[in-house]
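Got a structure for you, written out below as structure tokens; questions coming shortly.
Every protein chain but one is kept in place in this view of the complex.
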Amino acid sequence: MNSPPTQTNSRDAAEFSRDFLLGLYEKMVLIRTFEERVKFLFLEGTMPGTIHQCQGQEATAVGVCAALQPGDFITSTFRGHGHALAKGLSVQELLDELFGATTGCCKGKGGSMHVGNMSKGMVPGIAIVAGGIPLAAGMALAFRLRQTGQVAACFFGDGAVAEGAFHEGVNMAAIWDLPVIFVCENNLYGASTHIQKVMKNPRVADRAAAYGFRGETVDGNDVLAVYEAAVRAAGECRAGKGPVLLELLTYRRTGHSRRDPCHYQDKHERENWFARDPIERLAERLLARGDFQPAELAAVQERSNLQIETAVERAKQAPQPTREDLLADVLA
Amino acid sequence: MNSPPTQTNSRDAAEFSRDFLLGLYEKMVLIRTFEERVKFLFLEGTMPGTIHQCQGQEATAVGVCAALQPGDFITSTFRGHGHALAKGLSVQELLDELFGATTGCCKGKGGSMHVGNMSKGMVPGIAIVAGGIPLAAGMALAFRLRQTGQVAACFFGDGAVAEGAFHEGVNMAAIWDLPVIFVCENNLYGASTHIQKVMKNPRVADRAAAYGFRGETVDGNDVLAVYEAAVRAAGECRAGKGPVLLELLTYRRTGHSRRDPCHYQDKHERENWFARDPIERLAERLLARGDFQPAELAAVQERSNLQIETAVERAKQAPQPTREDLLADVLA
Amino acid sequence: MMKRQGIAEALREGIAEEMKRDDRVFCIGEDIGVPGGWGGAFTVTLGLSERFPGRIIDTPIAELGFTGIAVGAAMMGMRPIADVQYADFLFLASDQLINNAAKMRYMSGGTITVPMVMRAPVGATGRGSQHAQSMERYFVGVPGLKVVAPATAYDAKGMLKAAVRDDNPVMIFEHKLLYGSKGARAEPGAVDATSDIPDEDYTVPLNQALVRRPGRDVTILGWLLMLHYSLAAANTLAPEGIQAEVVDVRSLSPIDYETIGASVRKTGRVVIVEEGPKTGGVAAELAAGIMERFGDSLLAPVVRIASADVPVPFSPILENTYRPDEARIAAAVRQLMKP
Partner (left out) sequence: MMKRQGIAEALREGIAEEMKRDDRVFCIGEDIGVPGGWGGAFTVTLGLSERFPGRIIDTPIAELGFTGIAVGAAMMGMRPIADVQYADFLFLASDQLINNAAKMRYMSGGTITVPMVMRAPVGATGRGSQHAQSMERYFVGVPGLKVVAPATAYDAKGMLKAAVRDDNPVMIFEHKLLYGSKGARAEPGAVDATSDIPDEDYTVPLNQALVRRPGRDVTILGWLLMLHYSLAAANTLAPEGIQAEVVDVRSLSPIDYETIGASVRKTGRVVIVEEGPKTGGVAAELAAGIMERFGDSLLAPVVRIASADVPVPFSPILENTYRPDEARIAAAVRQLMKP
């Protein structure tokens, strides 16, 4: 399953602009740094709630969002920090939300599993597995009815494919040719359960055919491959050709949630995937171009550390809600 | 869509025993006669409730049930009269149920949409579209766990394929190789909606591949073709090869329910299908064998008429429940 | 100018008017716009697909999916009117309605509105236990969701229009025996719920109960079919010298305790009539809420008249026993009035 021949890979990094590549790298590093810091804060006990993190999956969020227009929307899941940063939410509004502050992107009412910001094109994460799939189809239906040319990108995991909501939402998007990109981040596990246990044919992209639209399997740890696949998909959506299912093969470098030690993961599988880290791989390709210096990439990491440290300090001081806030925001 | 090249047809009628063929013919005529009589009683106003009938679809129920063992079970839908008679429920217990009598197969508590009799291997019809699919998978799981060698045949319509319950139930049957035959009676319509409107690829049998098991499209108006496909499927189930999806192409000769005039059906489509009536087709094949006389087949019809008339008269006199019965049968 | 209409007609006209007024409004559901079809299970959208091409969307049989699609479209500014053919199927859609539609605004910190309408026909009508439930109880009290249950054509149209214009998700429960379905679709046991419908545009608020019949002795609370039975019972009781005040609860979430309270303070006696199992019904909330707010005005414990705690039986005899009727209501009132 690690890198099947069928999956699409990207053009040579040389063919992309330096700034564009640096931007992708920067976002991926920012996400990784953010997640690592949040993990520490959580284990340390300073951060409340529970967390689902995306270390190792940075390329999927960044590659897809880089292919979207500002007016496009994404839906996400309980594992949405990376999607949020990739779609342009600020480190501060996210951290504030995770700390339950009123300055958070959801005023502290959503929390880690529901981060989002409509003004930046991200619906608060839907923590019901596959629950965001019909939503995204409905958003795309609105775009179609209003002929706005917008696209909805719907992030979900391999585990969501077994849910009825996937089946129903994807089928309606197909029969109505809705402009939605179904982005399946296939990290081989739904919680602790390996995909082989829940699907006879674990090639998620094949499912699209049953509904009569195009599916494609992509190396999800190659941000450029993800980007190019998403550009193609978005183009087809805007051209009215209907939805596309992108299966992005990737891997979770950390626990499913909280303090999960991942004992259910096979050691060799882990090592294989850890060797294919999306950030390291992009770094290698950048350096191979010749016009990036190691120091420059190190500086990127420095900037991320600094940005996040400052944000954490502010988040810890951010205003907490008062009892009065409990009753607000229920009805419009 | 009428008779695609891909569908499987049956062996020559000559290769089946005379008694067996007569039995199939007798059952199909009984079902047709039963449904026509019930329709009259309903329109006349003597019969309460609402009805969903299966005129034109007799071959699917009869062909499949003929391939099952007495110990096997079927699940059905709101359109279950034919399935019930085919599985061996008596005309009397069905009519009594339709009249709400305590002598009905569900003591008058189920009604037309929920006919069934566990002692005869039929679960009361599940009137929630696709709701019987996970049930049948669960029954098959029980057979597997207890190693009883039994098979569950799950009847549902083309409209059920869009439901999440189909997706979830079929997938689990597939990954666990459960002994269940998924019998999709594809009569081209879900209520008033044509299958072309709700599926990009309307070949239901193709869906099986997405879940990793075998699907087959059969001429559902050819009772022998249905029978043979069901025999193959049941054999595979008992051999532990997992589920089979049978798509039986057929057509509803009457309204979806109650007084539906079927104005949504295309005239040519109707004529085409009416010309392929399952009972007439079997009759022709029987006569073509040479060892059946027209008079013999006419006698079959006579017997059905008589049997049903007697049953109707009794059903009209059958004991109705009393207020006390309301509170019985809720908890075991 | 006025015209006499039944609920199905009035809803149809209300939907058409809203679609004309606001091109963000569309309908989505099963068999609602098929040419040669029925305009939904109860003809409410009959003919609208010709008048509003592309805006009456027929779906596959996939309640969870099309409900989620309505929620998503509403989040993007559309104003979907979704419907399930029978309210019993709402169980399949409740995740999208309760976990998503109703919570979206709150969990987004008040930044999202979900202006969608869901219509659902309830009531036991000879169809057996899976096409019969009174589903109100499962949605009353869901924070972020409004729930109404109109008993007349006037209210049905006015509340539908108000719901379409409301920025929150609104559930409208309709009763199969009140649609006024005719001919082939006529329902045995149907009750006349027609009203004189003004030609002018109007709405009916989603948060107000209504006194349908004034009386000083006892307050009868009902909605949908049970309101009509309650009014009939009140008429039976009048000649016996019992003046029952009949309040149409109408708005089930939020509940209008002001109107209800005024009546309770006056009569001091309350009978709540509900179709559906007694245990855990909407009447429980009404009884508890009335006791909390107006307990001191109560001259006797609040009485609940509801169905037995059983699934809906098919047999007409049993179904009629299951469904509270005029006689049971009148008897309960007489009992309550006994000195």
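Things worth noting here:
The letters A, B and C name the chains in turn, as written, and every chain counts its residues from 1.
Operating definition for what follows: a residue touches a chain if its C-beta (ideal position, glycine included) is under 8 Å from a C-beta of that chain, and two chains touch if they have at least 3 such contacts.
From a predicted model like this one, the values you see are computed outputs, not experimental measurements.
Considering B:Ala162, B:Ile175 or B:Val300, the position touching the chain not shown turns out to be B:Ile175 (whole complex). From the options A:Ser90, A:Thr148, A:Thr193 or A:Gln307, the residue with contact to the chain not on display is A:Thr193. Of the candidate positions C:Gln5, C:Thr59 or C:Ser94, contact with the hidden chain is made by C:Ser94.
The residue from A:Gly82, A:Gly110, A:Gly169 or A:Gly215 that touches the chain not shown here is A:Gly110.
For the options B:Ile126, B:Ala162, B:Met199 or B:Ala234, the residue in contact with the chain missing from this view is B:Ile126.
Against the chain not shown here, chain A presents residues 48-50, 97, 100-101, 106, 108-114, 126-130, 159-160, 162-165, 190-193, 197-199, 258-265, 320-323, 325-327, 330.
Taking the whole complex into account, chain B touches the unshown chain at residues 73, 104-110, 114, 116-119, 123-124, 126, 128, 131, 133-143, 145-146, 152, 164-165, 167-169, 171-172, 175, 328-332. The missing chain lies against chain C, touching residues 64, 88-89, 91-92, 94-95, 98-99, 102-103, 106-107, 128-130, 137-138, 140-144, 253, 255, 277-285, 287-289, 291-292, 295-296, 300-304, 309-311, 313-314.
Assume only the chains that are shown with their structure count from here on.
Between the Cα centres of chain A and chain B there is a gap of 46 Å. Distance from the chain B centre to the chain C centre is 36 Å, each centre being the mean of its Cα atoms. Shared contact sites, meaning residues of chain C that touch two or more other chains, fall at 59-60, 62, 64-65.
Residues of chain A in contact with two or more other chains: 164-165, 167-168, 171, 175.
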